[in-house]
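The other protein chains are all here in position, but one chain of the complex has been omitted.
Order of writing sets the chain letters: A, B, C, D and E. Residues in each chain are counted from 1.
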Amino acid sequence: MADTPPSLLVVSAHAGDFVWRAGGAIAAATLRGERATVVCVSYGERGESASQWLAGKSLDEIKAIRRDEATAAASALGADIEFLDAGDYPLLESTETVSALVDVYRRTQPTVVLTHPLADPYNGDHPAAARMALQARVLAQAIGVANSDGSYPKVDEIIGAPPVFFFEPHQPEQSDFKPNVLLDITAAFALKQKAMECLPAQKHMWEYYTSLAIRRGVQVKRNAGPNLGLPPATDGSPTMGEAYQRYYPQVTDVLA
Amino acid sequence: MADTPPSLLVVSAHAGDFVWRAGGAIAAATLRGERATVVCVSYGERGESASQWLAGKSLDEIKAIRRDEATAAASALGADIEFLDAGDYPLLESTETVSALVDVYRRTQPTVVLTHPLADPYNGDHPAAARMALQARVLAQAIGVANSDGSYPKVDEIIGAPPVFFFEPHQPEQSDFKPNVLLDITAAFALKQKAMECLPAQKHMWEYYTSLAIRRGVQVKRNAGPNLGLPPATDGSPTMGEAYQRYYPQVTDVLA
Amino acid sequence: MADTPPSLLVVSAHAGDFVWRAGGAIAAATLRGERATVVCVSYGERGESASQWLAGKSLDEIKAIRRDEATAAASALGADIEFLDAGDYPLLESTETVSALVDVYRRTQPTVVLTHPLADPYNGDHPAAARMALQARVLAQAIGVANSDGSYPKVDEIIGAPPVFFFEPHQPEQSDFKPNVLLDITAAFALKQKAMECLPAQKHMWEYYTSLAIRRGVQVKRNAGPNLGLPPATDGSPTMGEAYQRYYPQVTDVLA
Amino acid sequence: MADTPPSLLVVSAHAGDFVWRAGGAIAAATLRGERATVVCVSYGERGESASQWLAGKSLDEIKAIRRDEATAAASALGADIEFLDAGDYPLLESTETVSALVDVYRRTQPTVVLTHPLADPYNGDHPAAARMALQARVLAQAIGVANSDGSYPKVDEIIGAPPVFFFEPHQPEQSDFKPNVLLDITAAFALKQKAMECLPAQKHMWEYYTSLAIRRGVQVKRNAGPNLGLPPATDGSPTMGEAYQRYYPQVTDVLA
Amino acid sequence: MADTPPSLLVVSAHAGDFVWRAGGAIAAATLRGERATVVCVSYGERGESASQWLAGKSLDEIKAIRRDEATAAASALGADIEFLDAGDYPLLESTETVSALVDVYRRTQPTVVLTHPLADPYNGDHPAAARMALQARVLAQAIGVANSDGSYPKVDEIIGAPPVFFFEPHQPEQSDFKPNVLLDITAAFALKQKAMECLPAQKHMWEYYTSLAIRRGVQVKRNAGPNLGLPPATDGSPTMGEAYQRYYPQVTDVLA
Partner (left out) sequence: MADTPPSLLVVSAHAGDFVWRAGGAIAAATLRGERATVVCVSYGERGESASQWLAGKSLDEIKAIRRDEATAAASALGADIEFLDAGDYPLLESTETVSALVDVYRRTQPTVVLTHPLADPYNGDHPAAARMALQARVLAQAIGVANSDGSYPKVDEIIGAPPVFFFEPHQPEQSDFKPNVLLDITAAFALKQKAMECLPAQKHMWEYYTSLAIRRGVQVKRNAGPNLGLPPATDGSPTMGEAYQRYYPQVTDVLA
């Protein structure tokens, strides 16, 4: 895929997931001048909007709020955003939603894909979104699989085999999440911070995910740099990190 | 073991490990008026004392420093402490060290045992200490296994089958650490804080492990209490937690 | 969930499953004066009623027989029972059945949930029931998820995060069932025995599950009490046990 | 290995293990007129002889008792038996013991090997014996590895690659034991019964292992024969079974 | 199932899968005079027919081509073949397809079943076919489960519990495929070669799967025969192999 321009595709079950979990990777890509596209399969209107329900908002009002927040956050990260409005709690797998995702793949021609891991005992929507993201990625490769409008793709409209990375779930060990890629997001963190601030109803999450970025940043240093046997430094201006799990083998011509 | 008074035994590879990883559980026990004993298999004099080596201290000086710090920390937690001085980096498994641990088991008659998990790709001393702790626990049960002085135990000197909990390693996912017990240490955290402050060379770790306790505390709430679908609160006076992995099945007469 | 009265919810794929696999836990709860509710997702009318089919009964007759037997067994255990009649062999996952289970969760406000494990190469209905039980538990927590009649729950009608225990499948090792809780059901076994006797067509199972209870009881003793290195005693009046696998981490303030 | 006469080799950590765990397989082999050899790496004199220690026997007396019992049990099964007297609790791995096992392999030319599984959280001697049995099997294949007397083997003295089966540990799920072979020992069970009766100090184990054989026999039928969806019959004259875990892939020219 | 005549059933997601992956096992069975039946759940018309799509063929033409090729290949192997035409990319699980498979099981009374493994990150149709094959196998055992025409089976029309073997996926390690059966197909390979040649559009695969058969054949020898510590011979007329993973425990009365 050497000639394909870099294009990042992020498949997010709910409207806010991509901010907390992959905001650093998205900002890092757009800071390099690359294209990034976020697809929110649902708004998280039923399962992740308790404060709005408690405030007496209607379903449509809640969807609109979540849409606006996510749009602002994507904008802060420099990314495009699309909404499939497939419903949440539960997010049901359907051929329609998969077909919509096939269209997205063929339109954005991603060179990297980010989505949720395949297990999450706390929220079944996350794995459901991931399964559809993975299925659509395979279908989008096949010239015999039609687009959602029934037309067939041309040869240059089908996609290759972009690598897939799972972003970190809320309770990683319970979700069988074993990070095998630690991403340095130090330079991108200011943008992630701005994106988080687009979600004011979850203000207490800002600190939580800043703390997580420091923790993953310590591991970035521990797994990479020289190590005097000293405990990891967390003060000063720390390295910030995000953890990912690569789903397919890395293909490379240099071990590093 | 209904009639046995509660007795907590903590087997720590290096002099500081028990503070960061199990200080909350130890303090919680002593706050309940229970006995707690820490055994440091080594001082961590070679592998976990880089700042002292850089400062030009001798091996004996470093051991003495680590011993004093650990003694102060145990005291802050209300626990007894013993040192086996078995050497570190590498901590070698030996029949002598195992036999010394058998003596400790028979003397302290533990009703709960804490130690390192069995895998740690970053530090082989931790699993080595854990393997010896587990082996000694089984040997101490057998009336035909002699004490280290060659004498044989009386019937009431052998031990039962106390549960074993692994405490959290520095990089949990890489060490196949999947917590199955989340311990609420909110009430005990002030003592853990004091114990951490007994290790001044690792001041930056104080913040790191406070942050981890908040993170595990969020999970305590998420896995236990009512959950409005709201993001976890981390401000105010948070719940503090420590994560453990139970090695043997829990035995109980009430599911809860 | 300190203020919630204890309430046990058992989700059983077929009408008889809860008796063999969880009868001891149910009786132990009701003997403590706690509420227990059994939900049978199907009657097991096609897949677990061969003797009635061989006797020429009709589908409706078989359902009635299974319903009567299960009702009698639940009564012997002191538990309430409900039937969803969702069909078996195969038990199909559906939004209707999940929604019915959401109602049950909100009505019974369980503090403990028991169901089948997530793998069973011998019977796909068991994992299907478990997946729906787990999904409904998460949905019932969300204030934005409607009840089956379309109404929305009040704040005190949504549920917390009750622990989930998988009960033992027929071929545990093949079903990746690794018990991490061994429940002492000695005091409750007489009631389990009575409940088993409500299922006369499976008389040979009475002995089979009595033998299993003895076997799990040996493990209760082996993992808990003092152990002289002696082989487990199985004669006299033995300890009886049931094995469970906890799905979420245990939350506690005492390690034991 | 078509031309090699059948020869069964059983490597047992302690003097009694082979009786309870593999007695059926041994008797089945000798009933077919095949050779069977049991090697007891230790007598189990410290860890599995509590009743003799309580009775005040000396170490040498206990070894003699265990040796006599095991010899009688092997005789009842029609097997040869050897004792390496390598010590137990702990059974230490050593080059001497491995070398002695290499000699046994070359002398007995086994076509099938039975030993303990590689994990047992309740008894470290079992995995230690298994590791040595496996290591010796590989060394015995190499013409450049000397016998214990320093001589080198001739070409026809080295061994092939006999299949290895792990027999069932006391707590199978905790020992990661997943049976992939269910052996029908119905015809051989009477001999196993006789062998068990050679171990009178463990009389209560007779019933325990008879019950286990019935349980594994139910699985023999469930995994093999026609299945009317009826519960397994356990009355009448039941099928008796033993469970094994094959370590290397099965080589065959017929799938069955 | 001693009295049942041997009958091999192969459930293949797409029209060509059975040739590459199980051609040796099928030919070995028919060479022994046994019955073999292949069921192609789909033609692989969308996902595995890129060259025909590129050549401008219509969907119906492609299906016909794939059907003819598969029919010729089955004939070369001596097997019957049936097509369910359930659609591919994605192959959707449905009660209709499962019911059609139940009919096949009852009609062919298989003593051995071959299908895809349950994981394949590169092609979701393979696990979907496998799940349906496994579900249908269980349903076909139950006398209360109707045939697809609504009639109920007679007692001798339901099936027993035939062993299931997964055949090798294209990227075995990524699909969690751990072979536990290595099948010697040396004698059958000539027929597999002929069957592969019935698929001329995939000529380059002929060499690929011949090379794989040599590789698995080396493992047949390594795991079975005498082993002088020499590297495996791959020249001359090599042993040819296919790898399988047994899903249920093997039931046997001889360990070998």
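As a convention for this text, a contact is a pair of C-beta atoms (placed from the backbone, for glycine too) under 8 Å apart; a residue touches a chain by one contact, two chains touch by 3 or more.
Everything numeric here is computed off the predicted structure, so don't read it as measured data.
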item	value
Contacts of the hidden chain among displayed chains	A, B, D, E
Selected from B:Ser99, B:Asn123, B:Gln141 or B:Gln202 as touching the chain missing from the view	B:Asn123
Option from D:Phe83, D:Tyr105 or D:Tyr247 whose C-beta touches the chain left out	D:Tyr247
Candidates A:Ala55, A:Leu92, A:Ala161 or A:Ala190 - the one touching the absent chain	A:Ala161
Of E:Thr4, E:Ser51 or E:Thr95, the residue in touch with the unshown chain	E:Ser51
Touching the absent chain when the full complex is considered, from D:Ala100, D:Leu139, D:Ala188 or D:Ala213	D:Leu139
Residues of chain A (touch criterion as defined above) contacting the omitted chain	1, 8, 25, 28-29, 32, 111-112, 114, 141-144, 155, 158-161, 163, 165, 179-184, 187, 219-220, 222-229, 243-244, 246, 248-256
Residues belonging to chain E that touch the chain removed from view	47-51, 54, 122, 170-174, 177-179, 202, 204-205, 207-208, 211-212, 214-215, 218-219, 222, 228-235
Hidden partner chain, residues of chain D it touches	95, 98, 134-135, 138-139, 142-145, 152, 155, 247-249
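The working rule: only the chains that are shown with their structure count from here on.
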item	value
Chains touching both chain A and chain E	C
Same or different contact residues where chain D meets its copy chain C, judged by the half mark	same
When chain B is superposed on chain D by its C-alpha atoms, the rotation angle in degrees, nearest 5	120
D-E against A-B, pair bridged by the larger set of C-beta contacts	D-E
Whole-Å gap between the CA centroids of chain A and chain D	52
Computed distance of Cα centres, chain C from chain B, in Å	36
For chain E, residues that touch 2 or more chains besides their own	142-144, 155, 248-249
All pairs of touching chains, each written as two labels joined by a dash	A-B, A-C, A-E, B-C, B-D, C-D, C-E, D-E
